[in-house]
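Dropping the structure in here first, questions after.
All protein chains but one are shown at their positions in the complex.
Chains here go by letter, A and B, matching the order in which they are written, and residues are numbered from 1 within each.
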Amino acid sequence: MTVEARLGSVANYVDERTGAAAWMKKNLQKVFPDHWSFLLGEVALYSFVILLLSGTFLTFWFDPSQREVVYEGSYEPLEGIKMSAAYASALHISFEVRGGLLMRQIHHWAALIFMAAIVAHMMRVFFTGAFRKPREGNWIIGIGLLTLGIVEGFLGYSLPDDLLSGTGIRIAEAIIQALPVVGSYLAYFAFGGAFPGESFIPRIYTVHVLLLPGAFLALITAHLMLVWYQKHTQYPGPGRTEKNVVGYPLMPTYMAKAGGFFFIVFGVTAFLAAVASINPIWLYGPYTPGQISAGSQPDWYMGWLDGLVRMAPPIETHAFGHTISWNILVPGLIIPGILFTGMALYPFIESWITGDKREHHLLDRPRNAPNRTALGAMSLTFVMVTLINGGNDIIATHFDLSINQIMWGTRFGVFILPPLAFVITKRLCLSLQRADRELVLHGRETGTLLRLPHGEFVEVHEPISPEKAFLLTSHEQAPPLELPEVDGRGVKRAGALRNKLRSRMSVANAEAIPKVSVNDLKEIEHH
Amino acid sequence: MKRISRYRRHKAAGPFLLLLALLAIGTTFSVASATTAAETTSADRSLQIEEGRQIFLKGCSSCHGLNAEGAQIAPSLIGVGAASVDFQVGTGRMPMADMSTQAMRKEPLYNAEETAALAAYVASLAPGPAIPGESELNFERDGSTAEGGELFRNNCAMCHNFAGQGGALSQGKYAPTLMGVEPRHIYEAMVTGPQSMPVFSDKTITPEEKLSIIKWIKSAEKEPNLGGASLGRVGPVTEGLLGWVLGLGILIGVAVWLAMKAR
Partner (left out) sequence: MSNEIEAIKDPGLPAHVHRKADTDSAAADRAERQVAILFGISALGTALLIVSYIFIPDDVFIFIPVMGNQNAHQLGLGLGMAISLFFIGMGAIHWAKTLMPDTEVVAQRHEFRSPDSDRKEFVEAVKSGAGAAGLGRRSLIKKSLGAALGLSALSPLLLLRDLGPLPEKELEKTTWKSGTYLVTDPGNRRIKASDLEVGAVAQVLPEIEDPEHRKLSDIAKDAVLLIRLRPQEFNLEANKLAMTHDGIIAFSKICSHMGCAVALYEQQTKHLLCPCHQSTFDVTRGAKVIFGPSARPLPQLDITIDQEGYLVARQPFSEPVGPSFWERNSQ
């Protein structure tokens, strides 16, 4: 029997027991558009699988306990040192379990790549407008996954109970403790008493390996089911419309590519783990609250938060026998809260501004949505500035700067640079639109000079292909919303201020270089 | 003379001179170290002090004052001891090249003999920490790595980082890396507190404990990279950078190849 025939009989077997034939037939031929940027989400998904596999390996030896033990393992510089069982077992994994250090490093690198891929994927979705109707819900699930990822990553960073972990937990405790009214109670409940206590690591272990992965699985499943059901978005181009999907069928091409890509992601993670050391916990030593290392930083996805906390002005309120630490609450909770809420609500805000309630399956080229692109650039600039401040001590020593300079630079930069990025990006988008228009109208510059009979030199322009011309003009250019301030009977409408704001934003949003129409082309021919 | 200058342009002249210079340095050094080891008579010592004073007057007095009493721009050296001179001059920090934020480690300007003379002169001004001898620096015998690690994390890691790689201080100052620093200089730094560094008294950190710290530093320095390239041992900043650049970078590269149509 050939392989094909054998697989055929497997399909037969499955259908006779489930009746899945109709559904399977349809879905095996499901079409997926191909573009490298569509694989960023896949990197995140595969990293998650790698995290589950490597994490399970680590749980076989990790002992999530803060019971005090005396180290008797094979790493001499810590011989006889008192430490928690958690730290001792993390050392055991690193030194006595063969391949244990490799797995630890795979787990940590996969976590960094997981978060990086999530962020890169979100950037792709945002800048191409893939979050628009009907995908707002999936965007919100994505924000949920990002948030969970940050928390999950931080807990993982905290588990080995080395000096760096403990410093991170100390800071987390200070944030909990700073909450008005309930702070010290919550801190005492979370830590089972005074910091650091002996309960925190066992507790966050359960959250890290059970609760959050479970939540991840549920959200990822929902995320993927929605992608499947709503079909993937696609980039604009000839033959691609809001009504179709152009790509490759799931079976076999896409399956082979996606399956192969999983091994690529795993391979690259293993490669990093083989050649680059990550979190050498044995050098940090066990955590005790009286010790600290210079350059104590969180992993990168928390670095921007740490940078915000560093640049916060020293403000506390002392009144009526109570203290409120604005220097912790504002950068640690309020600003991130606003940022994440804003991100989650963005699809609704945009559709409110544009008044667009239609479905969108064709992606925008970022230049054709200048306001959105500028807003994205602005947010990224904000995060970059704070991230730089989060590593200011390392930057200072490596680039001969002073932490005070960097701190002051970023304190101002965080207000000045994001709006600047907005303006520059918007102008850049508009000039790219202008370049597109030129290209469609006058064709491509060939670099060949032609001398006209009367002696003038002109550059020969070569008309672009109809496909290219279509690509550059297929986007929509909706006029701004018209929101009359008075209704039909001359009465001022309710919510005038809101309407005014809305139409202002709508006008700004609709700013564009008119795209080339057939009429324009005809006009040029006449000349 | 003529005969020598005839060979000046000879092919082997360069290497030969180099050899000669090396020999000279080697000899001076062995003589110098021999003199510290051997019993030096008081006559020798006063000779050395005088020699040190001469060097001091030429190279140091413009900032530290003619009698090492200090001035606006430089501290008094009375009572800082020989250890301080040996550290500052021996690591090339003094004389300072420029008056910027902090004295940097560089090639020492004075050779071992001159440094010893300077140290003897400064030590003669007022008692202070002496240069530890070979027998006092036997950290391999007298130190304990694990104990040293604990002391290091308590007293040193906050400035010099968990692996002794150095770290940032305020206003552009920094704690230098401890990798490749001679045990004697580490010891002297702890007892004298050079520049921004505080003093670690022998009563709060005993000489044995200091040797333990040195032993731990040397063990961290020798420790090969157990898990791959060290990335500078400075924590998550370089790790995050590599994760984005190399990790996600390679993956995006493969993704671009994957989505490209085959020909």
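Operating definition for what follows: contacts are C-beta pairs under 8 Å (C-beta built on N, C-alpha and C of every residue); 3 or more make two chains touch, one makes a residue touch a chain.
Since we're looking at a predicted model, the values are computed, not measured.
*Asks:* Touching the absent chain in the whole complex: find that residue among A:I93, A:M311 or A:L481.
*Replies:* That would be A:M311, which touches the missing chain.
*Asks:* Return the single residue from A:E76, A:E359 or A:E445 that touches the missing chain.
*Replies:* Considering all chains, including the one not shown, the answer is A:E359.
*Asks:* Which residue, A:S65, A:N279, A:N368 or A:T473, contacts the hidden chain when the whole complex is considered?
*Replies:* Counting the whole complex, the residue in contact with the absent chain is A:T473.
*Asks:* With respect to the chain omitted from the figure, which of A:I204, A:V268 or A:M384 is a touching residue?
*Replies:* Selected residue, touching the omitted chain: A:V268.
*Asks:* Taking the full complex into account, what residues of chain B touch the chain not shown?
*Replies:* These residues touch the chain not displayed: 147, 150-151, 154-155, 158-159, 167, 169-171, 173, 193, 195-206, 209, 224-230, 254, 257-258, 260-263.
*Asks:* Tell me which stretches of chain A touch the chain missing from the display.
*Replies:* Where chain A meets the chain not shown: residues 29-31, 98-99, 101-102, 105, 134, 167, 170-171, 173-175, 177-185, 187-197, 199, 230-231, 238-249, 252-254, 256-257, 259-268, 270-271, 273-275, 287-296, 306, 309-316, 318, 321-325, 327-328, 331, 359, 361, 392-393, 403-404, 407, 440, 466-467, 469-470, 473-474, 515-519, 521.
Definition applied: only the chains that are shown with their structure count from here on.
*Asks:* Please output the residues of chain B touching chain A within their complex, sorted ascending.
*Replies:* 101, 145-146, 149-150, 153-154, 157-163, 166-168, 170-175, 216, 219-220, 223, 225-231, 233-244, 246-248, 250-252, 254-256, 258-259
*Asks:* If we count contacts the way the header does, which residues on chain A are in touch with chain B in the complex?
*Replies:* Contacts found on chain A: 34-40, 43, 76-81, 94, 101-102, 105, 108-109, 112-113, 116-117, 120, 163-164, 257, 260-261, 264-265, 268-269, 271-280, 282-285, 290-301, 303, 391-397, 400-405.
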